[in-house]
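With one protein chain removed, the remaining protein chains of the complex are shown where they sit.
Let's look at chain A:
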Amino acid sequence: MSILGTVFLKEVLENLRDRRVVLSAFFFGVLLAPALFALTTTIASNRAVRDQEQPLKLPVIGAERAPNLMQFLVEHGAEIESVAFGPDDAVAKVRSGDYNFVLIVPDAYGEKLARGEPAPLNLVLDTANTRAGGTTERARRLLDAYGRQSAALRLLARGIGPEVMTPVEVRGIDVATPAGRSVLILGMMTYFCLMSMLVGGFYLAIDTTAGERERGSLEPLLSLPVTRAQLIVGKILATCAFMAVSLLLTLVATAIALSFVPLEALGMSANFGPKIVLAIFGVMVAFVPLGAGLMTVVASFTRSNREAQTWLSVVLMVPLAPIMFAVMNGTRPTANLMAIPSLSQHLLATDLMRGDGIDPLHVAISVATTLGLGLILIWIATRLYRREAILG
């Protein structure tokens, strides 16, 4: 067996026996990511479903002043709740979150309506309350609809066609395929996968330099008749192995977790069969050498385990920045973007999940540039391992 193989196997064995390493490498990705993911998706879809199906609870102050409006609201699926408190309490209760919103019918409503002037209706709401967004929007739409109906009746009474009020009619044509709509949520998955991949190699990358040094095992190791390149490449290979396994486990676990998430209730279909999982793994695994090289290079500048952990936690965020950017902007894949590691993996994985085909040229560019950069980083790590400063 070669020196490389000896170093590789020893690192794998040693780290598999370290509970801390195994927990972070495999537990983090396998349990945390899908759990977090399933939780958010379930909550998101449950809320959307609930908001649509349940009757709209509508707390009203002064309902007796607007009987016609109340009848309209009830006919359109609202449940009127006449509340006993005054307008000032309404503000307090909406602000504290007891009520998502409260409709206030002021004293002047009936009088102004009778005179044909705009009749005031106050809707107390809190735009900072994200939970209330859906129901508040429904209440607003109902009130607007009542306004339009009343206006149309008034125009008809004066012999004018109600079309006068709608000079333009905007129709939104939604072209999202069912799977496409779920991509916003699924986009988060590439974030988790790259993250848990990096965490999988986290402790091994630190151990290569700062860890060995702190334990006092680096110096005797370097005085063995092997080259430093053999040592560090063997160690980086072990780091890569842990990262690849961590990535695969995370993908499989997420696929299983997703099968329990009611995406269909939202009109989404998650495209996550075994073939897709393998394809996503193939696309993303190219990032492994880059991540291993980057973490090893950064760790080699640190003087202690603790310092290395601090810096590597920052490094974990670096590859995630392009992904966040892409998710926010809805970026679509182009050949140029494929030259950016992590962004290219995100775009390709997202397209695979979306069920669209991916361009083989894009895959080639992505894999080549990411692997190339990874090899450069590993080469730099090897150079750094030859410095005397590595001894601390």
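In this section, a contact is a pair of C-beta atoms (placed from the backbone, for glycine too) under 8 Å apart; a residue touches a chain by one contact, two chains touch by 3 or more; residues count from 1.
To be clear about the criterion, contacts and distances are computed from a predicted model.
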Options "cytochrome-c oxidase", "ATPase AAA", "Sodium transport system ATP-binding protein" or "Acyl carrier protein": UniProt name of the undisplayed chain: "Sodium transport system ATP-binding protein"
Contact with the hidden chain (one of A:Arg148, A:Arg215, A:Lys275 or A:Arg383): A:Arg215
Contact with the hidden chain (one of A:Gly161, A:Pro225 or A:Gly330): A:Pro225
Given A:Asp18, A:Asp89, A:Glu307 or A:Asp359, the one touching the chain that is not displayed: A:Asp18
Contact footprint on chain A, counting only the chain that is left out: 1, 3, 6-7, 10, 13-15, 17-18, 215-227, 388, 391
